[in-house]
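A protein chain is absent from this complex, but the other protein chains hold their places.
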Amino acid sequence: MTDWKFTVRQIAKNPLSVAGIIILTFFVVIAIFAPLIAPTPEGQVNPYMIPREGYSATPQPPSEEHIFGTTQGEYDIFYGVIWGTRSAFHVGLVVIGIVVTIGIILGSLSGYFGGVIDEVIMRITDIFLAFPALILAMAIVAVIGPSLTSVMIALSIVSWPSYARLIRGDILQVREEDYIEASRGIGASSGRVIIRHVLPNAIYPTLIMASLDIGAIVLAAAALSFLGLGAPEGYADWGQLTSFARNWIVGPYQNPLKYWYAVTIPGLFILFFVLGWNLLGDAIRDIFDPKLARR
Amino acid sequence: MKKILFISLAVILSLSVGLMGCEGEGEGEAIPYKNDGMFVNETIGDIKSLDPAWGYDTASGEQVSYIYEPLLFFDGEDTDLFVPMLATSWSFNATDNTYRFTIREGVTFQSGNTLTPEDVEYSFERAMVIDRTGGPIWMFYQPLLDDWGWSGNFTAVDEAVEVDPITDEVVFTLCGGYWEFPFLQILCGPWSSIVDMDYCIAAGDWDGTGADAGNFNNPAAVGDTKLYNQSSGTGPWKLNLWEPGVQVKLEKNTAYWQGSVPFDWVITKVVDEWTNRKLSLLNGDADHVYVPRMYIGELEGIADLNTYQDLPTLNVDAFFFNQDISANSSFVGSEAWDGNGIPLDFFSDLDVRKGFCYAFDYETYLNDAIMGEGTQMGSPVIDGLTYFNPSASMYSYDLALAETHLAAAWGGAVEANGFKFTVLYNAGNVPRKIACEILAENLLAINENYQIAIQPITWPTFLGKIWGTMDMPMFQIGWMADYPHADNFVVPFMHTTGAFSGFIGYGDSTLDDMITAAFKDTNPVTQEAKYYALQQYWHDDPGGVMLFQPLARRYFTKYISGFYLNPCIPGQPGPLYYMSKSES
Partner (left out) sequence: MELRSYIIRRLLLLIPVLFGVTLFIFGISMFFSPIERATLYITDPRQMAHLAEVIEMYGLDRPFFVQYVTWLGQVFSGNLGWSVVVGMPVFDAIWHFLPATLELAIFAAPVIIFAGIFFGSTAAAHKDRPLDHGTRVMAIVGWSLPTFWLGLILIMVFYGYFRGFLPPGRLGIQMDMVVNSAEFTRYTHINTIDAILNLNGPVLLDALRHLILPVTTLTVVLMAFIMRLMRSSMLESLGKGYILTARAKGLAERVVVNKHARRNALIPVITVSGYLLAGLANGVVITETIFTYKGIGWWAWQSAINMDISSVLGFALFNAVLFVLVNLVVDILYTRVDPRVRLGGTVQ
C-alpha cells in the first residue's frame, strides 16, 4: 500500500477530518465561482464592493431580491458572504504565506547557525512578541489607512515571531540527528543541508500550526473590523458584515430576533470556515505527526 | 465522578448567584421601577474636566451645570428670555456700556462658604487668566475687551469685572452696546459658572492678584487646573465620585438655596455599547440613555417609555467646499483638467458650487440619513436663533439645473473634461457617509465623467485635515451653538477668520464688514434686515451644501416626568432640577 493511499485511508476513517475537507471544499467552490453565484451588477468596477439598493440604515429581511436580506446601509448580505469567501481566503493564505516564509528564513538561520545570529534574531522576535499586538495592528492600520492590505500587513507583522520561534525549535531538535551529521560529513553546504534535510523533517508542526492559524487570522481580521480598523465600509468581508450586526443583535422589543439574518449568516460563514481549517489541521496532525505513531 | 460533582456545583453556584440578584420579573413590556431617588443616565463619552473655565464639550458642560450655577439662565424653553439665578437683577447702562448685577444673598457654596459679589468677580477673572488654548473663554474676551484671549495684561482683565464698593453690584464693562443682549446669553453657559473663591484659593488656585496670574495661564494638561476633579459650587448636586471612563456620581446638596432637590443621586455612566444601554433602559436600570438616531425604531411602541420627539436643536451640519485646497493634497487626483482630477481652486467657481447644491437629493438625505426628523436650512442661521429668516431661499434637488450650472462652470471646462476627486468623512458616522453617497451617485447620473470617490478616516485625522493640512476638497462637519445668537453661526461659516470659512477660502473683507456691521447694529429692525441679507448672501454664494437642522429625541422611562427642551442646556437629560421620578 503506497503512502498516499494509506494517508487517504487514514483521513477517510476519521469522520471529523472528512467533515473538515468537505467544508473547505465547499468554500473553495464558492470562492472560485463567486462571479457566477453572485454576479456583480453592471457598471460596478470593483467586485468586492457590496452593491446596495438605497441608504436605509436598518437591515431589511430576506426577500426575492436579497436572498439573505440586507444589513445596515442596505448592503446585500448574500453578495457579501459569497465574495467575502474570496476575501477570507485571500487574507488567510497571504498572511500565512508571508508569515511562514519569514518564519522559515529567520528560524532556520537562527536555529541552524546558532551563536550570535541566534541571539540577535531571538531578541528581535522578543521585541515583536512583547509588543501589544492589537496596538501594533491599530497603529499600522491608522498609518496606512483602513483597507484589507493594511490588515494583512498588520497581522503579518504581529504573527511572524511565533513561527520563527517554532521553526527554530524544530530545527534545533533535528540538527542533532545523525543524518544531518552525515550530510555535513560528506561535504554538503549548509544551505543544502538546511533545505534538503533539516526543513522537510522540521516542517510538519509548522504546517499544522499554519493550517490552524488561517482560521485565527480570519478571526483577528474580524476583530479589527469590529474595532473599526478593518476593510473599508461596504467591502465584502465577513468581519465587516459581522461587525455591522453589532447593534442589531437585539431587535425591537416585540421581536428581539427580528434581525437574525444580519447577525447569524455572516457569523455562520466565519464559524464554518474556521471550523473547516481546524478539523483539517487536526486531521493532518493526527496522520503526519510521527510521534503519534501509526496505530 | 468528581468532575461531574465539580461542574454541577459550579452551575448551581452561578445560578444561585444570578437569581439572588435578580430583581423583579416584569411581565411583558413593563419596565420595573428601580433605584428610587436616583437618576441614572447612560451615555457615550466621558467628561473632560469639571472646571468651568476649561470644559468646552457637552459632557463636561452637563456635569458643571449640575454642580455650579450661573448668574442667570434661560427661561424655560426660551432662548431669549431670562430668569434670575445667582443674580437677582441686572441693568445695562448705555452711556458707559456697563452691566450691573445684584448678587443674591443667603446662598452658600457646597463647602459652606457664603456667596459674595467677590466670588463672582473672581470667577470671571480666574477664567480669563486661565484662558486655555482652544477653550471657551474667548466668549468673555470678545464682549469685555474686544480681544480673543490673554495677552498678559491683567489690569485690563481686572478693570473689566469689578465689584462696586458702594452698591455691592458686580460691574461688567462691555466694549460696545451691541453686546447687551448676546452677553446675557453668554452668561448662561456653563463657562459662566460662579466658583467659590475661598475654596479655590485654599486649594492652591490663583490668588486673585496680577502677580500670580502668569502661573496659571494656559495650563499644559487638563489635570493641571485645581477645579479639574474637585468642586464647590452652589448647584443642587455636588461631586461624590468621578471614575474616569466609567461614571460620574453626584449627590444631593442638602443646603441648596432653592431647596427641595428632586434626586438624591445623579449617576452618569459611560456605556459605549448600544445594546447594553438599550437593555438597561428596558430593564429599568437606567432612567435615560443616549439613543443614536439609527435605532429609534427599536424603541417604538413601548408603553412604559416616555418619548419626546421633534425637539429643535441648535446645531447644523454642512457639506463644505474647500476653495483653496492645499498643494500636497492626495485627494485631488491629477490636479488637472484631464478628467482624472480637479485643480486646487476647483470650488472657487460659483457655478460649480451651485451645481453641487442642486445635485444633492435633500429628500433622500432627510429620509434615510436622519429618518425624516429635521428641517432643511438655507443658510447657517438656523431656526431658534435670533434673526432666523423662516422664508430664506433654499436649494432644491434639481438635476436639470445642476447640469446647467456645471455645464457653465469654468467656461465649459467642467463639462468637457469631467472631474474626479475623493471626499472624506469621519468613520462610523453613517449620516455623513450617506450624504457623500447621495452626492456621488447624483453627479454620476448627470455625467459619467463626474466621479467622486468616498473614503472614511478616523476622527483625529479628519480634524487634522480640516484645520491643519487643509487638503480635503469637500468635508462635512457640524456646528453647535455656544449661545443662541445668529452671529455665533455666521462667523464660523462666513467670516474670513471663521472656524470653517477661514480654512476653506470663503469670504472677503466686504463680507467681513457686513458681518461686523450686522452684529454691532443696536436697532432691532435694521439688524434683522442685515442678518436677512447675510442669509441671502450665503444662498447666492454658498460655502457648502447646507444640510439639515436635526430634530432631536429623548427617551426616558415613564417614571421620569418634567422634561422640557431648552437647546442651550448642555447634555441630554435636560433641566434635571425641574424633573422628578416616582413610581406612580
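Quick notes on this one:
Going by the order they are written in, the chains are A and B; count residues from 1 in each one.
Convention: a residue touches a chain if its C-beta (ideal position, glycine included) is under 8 Å from a C-beta of that chain, and two chains touch if they have at least 3 such contacts.
Everything numeric in this text was worked out from a predicted model, so none of it was measured.
The shown chains contacted by the absent chain are A, B, with contact judged over the whole complex.
The residue touching the chain not shown here, chosen from B:Gln455, B:Thr469, B:Thr516 or B:Ser580, is B:Thr469. For the chain left out of this panel, the touching residue among B:Val40, B:Ala359 or B:Leu439 is B:Val40.
Residues 14-16, 123-124, 126-127, 129-132, 134-136, 138-140, 142-143, 165-166, 169, 172, 215, 219, 222-223, 226-229, 239, 242-243, 245-246, 249-250, 256, 263, 267, 270-275, 278-279, 282, 285, 289, 291-293 of chain A touch the missing chain (whole complex, contact as defined above).
What chain B contributes to its contact with the hidden chain is residues 3, 14, 17-26, 32, 35, 38, 40, 46, 48-49, 56-57, 133-135, 220-223, 228, 240-241, 244-247, 249, 267, 269, 271-273, 275-276, 279-280, 282-285, 458, 460-461, 463-464, 466-469, 477, 479, 492, 499, 502.
As a working rule, only the chains that are shown with their structure count from here on.
Here the spacing of chain A and chain B, counted between their Cα centres, is 44 Å.
Residue ranges of chain B in contact with chain A, taken from their complex: 29, 274-275, 278-279, 282, 294-295, 297-302, 364, 368-369, 371, 427-428, 430, 433-434, 437-438, 455-458, 461. Residue ranges on chain A touching chain B, taken from their complex, read 54-58, 72-73, 142, 145-146, 228, 232-233, 246-247, 249-254.
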